[in-house]
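First comes the structure, then the notes that go with it.
All protein chains but one are shown at their positions in the complex.
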Amino acid sequence: MPVIKDAVCSLCGSLCDDITVTVEDNKITKIENACILGHSKFVGMFEHDRIETPMIRKDGELVPVPYEEAIEAAAKILVNSRRTLSYGWCSTSCEAIGKAIQLAEETGSLIDSTANVCHGPSALAAQEKGSPGASLGVIKNRADVIVFWGCNPVHAHPRHMSRYSSFSKGLFSTKGRKGRKMVVIDVRKTDTAKLADKYVEIEQGSDLLLITALRSAVNGHEDVIPETVAGISKEEILELAETLKNAQFSCIFFGMGVTQSRSKYKNGDGVSSLISDLNQHSKAVTIGMRGHYNVTGFGQVATWETGFPMAIDFSRGFPYYNPGETGANDVLVREEADAAIISAADPGAHFPQKAVRHLAKIPVIQIDPYANPTTEIADVVIPAAVVGIEAEGTAYRMDAIPIRMKKLIDTEFKTDEQITKDLITKVRELKEGA
Amino acid sequence: MRMSEILIKNANVCDPAQGINCETMDLCIRDGKIVESVSESAEVIDAAGRLTMAGGFDGHTHSAGKINVGRFMNPNDARRTLVPGLSGPEARTEKTRAQVGYNTPNTYAIGYRYAKLGYTTICEAAIPMLAARHTHEEFKEIPILDKMGLSLFGSNWQVMEYVRDKEPEKLAAYVAWGLKASRGYGVKIVNAGGGEAWGWGKNVSGLYDPVPNFDVTPAEILMGLAEANEKLQLPHSVHVHCNNLGKPGNYETTIETMKMFEKVKPTVDRQALHVTHVQFNAYAGTSWRDFETGAPMVADYLNGANHLTFDLGQVIFGPAVTMTADGPVEYANSRMLHEKWSNQDIELEDASGVVPLSYSPKSFINAVQWAIGIELALLVEDPWKIMFTTDSPNGGSFVNYPEAFTYLMSAKKREQVISGFGKMALDRMVLPGLDRELSFYELAIMTRSMQSKMYSRPEKGNLKVGSDADVAIYDIITSDIDPSVEHEKVKQAFSGAAYTLKDGNIVVKDGKIEATPMGRTYWVNAKVPADIDSAMNKDTDIKFKKYYTVSKSNYMVEDSYLPNPVEIRTEGAF
Amino acid sequence: MKLKANLISGRTADQGAHLEAKTYRGYFDACAYCELNSADLDKLGVSEGNSLKVATDFGEVVVFAKANDGNPDGLAFIPMGPWANTVLDPDTHGCGMPGLKGVPSEIEATEEKPLDMKSLMKQYRED
Partner (left out) sequence: MQVVKLSLNKANKIPIEADTVTPDNFAGKTKEEIEAILVWYGNGQCPLGDFFTVEVEGSDSAENTKIVFEGNVSRVKRIGQGMSAGEIEINGNVDMHCGFAMKGGKIVINGDADSWLGCEMKDGEIILNGNASYYVGSGYRGESCGMRGGKITINGNARDYLGEHMCGGEILVTGNVGLLPAISNNGGTIVIEGNATMPASEMKNGTVIIKGEISDMLPSYKEDGTEEVEGVTYRKFVGDVNAGGKGMLLIK
């Protein structure tokens, strides 16, 4: 039976590439080295219901149709729309993302990724202050202080700590966890916090206050810090600042606790500034804990193809970018979008009610391997291959390292890339006909 | 679709590789190559006596990979329209994808705009090997141009260990493997050892300052890699970004580095060393207070040396984005200028940083930087040693090349700019005393001909029979124009070629994109004896097992990333 | 009695493990709950498995009660998913990001049962 080594796990932004997969009769029967999330993706796919056939909603019900009919219906929606939202494209390959962007350009659509409800503010932060980071192996080999701020890798990135951070060993970190100080800053004592040497419980929404206090401490302005900031005593803040200053190499990993809370991107902006200040004393970097396995890839591809990482509006034929105006939720909550194409993401599950209600009102095209809440409000549904298992392609890890995902088993399903190409062809046909 | 035959009539050819200096003749093209003659059915382009050169070749540009960080952190660059027709947002057309940007244009704009300038080949100056797929993914989306890239070796653990342990053969084997893994064309060394020091927030201070924990000096790294480069008989020499870049007084390190390479014997008919963006490395003085030009000293050395080439790194006034594997320099820039700062250290390999900035003629430092690039071009007598660059977009965007050409060709144009400088700036430069004006012939050498030799690409940068039919026709009648006076016309003509042909396809006509064929990617596959290769692989196996976070089997860039590859094989002299 | 709580949403391993099985009971179990600490649950007089009604300015949703003593007083957590999103803040704050953490809420015990995923989504289609 074929055993595939060093397979890439296409679930979260850790993009572990040391998975051993056993395939029997075109089924994955065994998987080694993966976490619970990866295991569920690789082995679960033989248990979960696939969308078996293209479908179109007729009289309120999704009914099976031939592929060509679904493509034509989808293309018609796109051609007849004045403001299409193309959304998702994060649990898929960079090759598919490139085609999605081309489709958006040719249809004058607006295209956005799941960063809209995840690390979008981190991009805005980088646009204010830059993003001082490193590849994950740099942390593994060098870091003696690791901070997890508003993130919970035990749940969201289960192998992160063993492969890249807290527990990993490297050239200058031979003692692994013993040689490292692990700090967790969060609003509640998460399972990650339980593993920390130091847990700092911050008042929800006060991240920028704490970041600013840390900066003042690091920059020698202790005097401006009051006795308590963000629910934390000045003494504790000064101690934390000393820990960071005296590190040989520190890394602040931050998650949605930072990006989604009050002050939004100004928190990430503050973290970048704190990192810059810390480098006056020691080496420090920061890395965002990205969720979808290729949300980083969307940002990369979109940036080189359009100049912008997300929330790109092609209405006028050239890319325009302004999250707050051109983000997926912006145009749904304001009820601007008159059609949507959604792939490799699930806004039905992950957008606020008001946005989902608007999606339910407009024609929605969904491309996905699995039924999910978005399917419930979709009008054209096109099943796709599972990228990273049934199709190969490029993905970018949370630290922007590109890795090629392997094809592990055969499939009859078309890839997102192929479906999108077919849509481009059909859209051109319809436009020429018109 | 490729026209099989083209006849370019009445071309005023300037092709220094053949010693042709603006002579009017016909050029024949068949199947993408320059040929002796074509049949009567050939498509005819009437050049009408206009200036005709081989396609331009930018041998040092940041156009794929790190530039994406620049785009990402500067969305404001996308809306800049500083150079009409070559910057800013442009809607898609039937022939072209949508475009944005100035210093950091999207990939499509890079292809179209270089082609409009008559350029047909670029060399990306820095591929971080672990992230090499990224560079090639961007290459795939840069239309028209032929591409190559230089892989970073200067702070690589395996390299430093082999240098320290005096294992030159294994070092050569590792370089060959790294080039293959990253599909690189040559060896780039950025601030040798400095990337590793930056891993601890430090830097190396010069050629003989040991790299922390590795017990090697930058000088040893440079010499070790040069030896490996020659052992592998690579088509390009080592490509060096010197230590101490951007620091007053660094011209001494630069000359010292150049001198050190006098003892390197090239195994291929080309230079032993290419020193890049020398403008940033030709600074005299001891601090920014007494900062002044070091160009005369560097030029003086270069005039007596015959073993090396260099490029300018010319500064353009206005916004720029600095991006380099020299991590500590970028951090220092950001603190000094209070600018945003991105950093990306790459495990076991190198560092990098990106910082936007703006060069102002009102700043005496920027004015002197501007002058240094031009001084180097004018003070160094032999243009075959000089490649014209702005180190795009470090000194400024490549779309300003036509503007910069006028600095070299017209003393009047220089006077115009210099008249805006303060006395302090004028006291720190020698440019006002230089009256040399470069000819079209000399410009052609610096923008295409010398690159052919420097990169051992005989089919590029010239119009010899058998060469690639990459041709640029500019709307200039050389006999009717005095570039010294009519510099505006020169700039206009170089800003939008009358024709650019790529492999015999008309890709630009009257400054507009006509076709967007996919270019090639050149990479080097250097042969290494099997026993040495296998010994080296045992060492790298350990690196991957213990220190990398990517499996060795997932490291190598797959064929699918190079849709149109050209593999250059070298035999090696082991 | 109504408890005023600061509501946040976020990932959990269980929610993540069901990303591609959202039509299953396991997903419902992984997402249709609200965590409070034991003291807060006591205040509401509910124990794990009872129903809670969570109301904000943006909607209300019925979910199961779950205890998590890592939560400080007055902090409520619902895993990211359609149940949480019924009550989160749609305003994108000028930067594209809705209010998915830090939404003021009122929580009370209820006899109603949480809707399954399809029933929840059906409302949106039919309203």
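We call the chains A, B and C, going by the order they appear; numbering starts again at 1 in every chain.
Convention: a residue touches a chain if its C-beta (ideal position, glycine included) is under 8 Å from a C-beta of that chain, and two chains touch if they have at least 3 such contacts.
Because the structure is predicted, anything quoted here is derived from the model rather than measured.
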Neighbouring shown chains of the undisplayed chain, as defined at the top: A, B, C
Options A:E69, A:E239 or A:D338, residue touching the unrepresented chain: A:D338
Absent-chain contact - pick from B:P16, B:P75, B:G195 or B:G313: B:P75
Selected from A:T53, A:N219, A:S282 or A:T411 as touching the chain missing from the view: A:N219
Residue among A:N33, A:T190 or A:S273 that touches the chain left out of view: A:S273
For subunit B, the residues touching the chain missing from this view: 73-77, 79, 338
Residue numbers in subunit A that touch the chain omitted from display: 81-83, 107-109, 124, 127-128, 206, 208-209, 212-213, 215-216, 219, 221, 223-226, 229, 262-263, 266, 273, 277, 314-316, 321-325, 334-336, 338
Residue ranges of subunit C at the interface with the undisplayed chain: 93-95
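Note that only the chains that are shown with their structure count from here on.
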Geometric centre: closest chain by C-alpha means: A
Rounded Å distance between subunit A and subunit C, as computed from the means of their C-alpha atoms: 22
Centroid distance [mean C-alpha coordinates] between subunit C and subunit B, Å: 56
In the complex with subunit C, residue positions of subunit A that touch it: 11-12, 36-37, 39-41, 44-45, 47-49, 60, 112, 116-117, 120-121, 124, 152, 154-156, 158, 187-191, 193-194, 201, 204-205, 256-257, 259-262, 264-265, 291, 310-311, 323-324, 326-330, 333, 346, 348-357, 359-360, 369-373, 376-377
Subunit A-touching residues of subunit C, taken from the complex the two chains share: 6, 8, 10-13, 16-24, 58-59, 68-72, 75, 77, 80-82, 85-102, 117-118, 120-122, 124-125, 127
Of all residues in subunit B, those that touch subunit A in their complex: 64, 67-69, 71-75, 77-78, 89-92, 97-101, 104-108, 130-131, 133-134, 137-138, 141, 157, 198-201, 213, 331, 334-335, 340-348, 354-355, 546-551, 553-554, 558
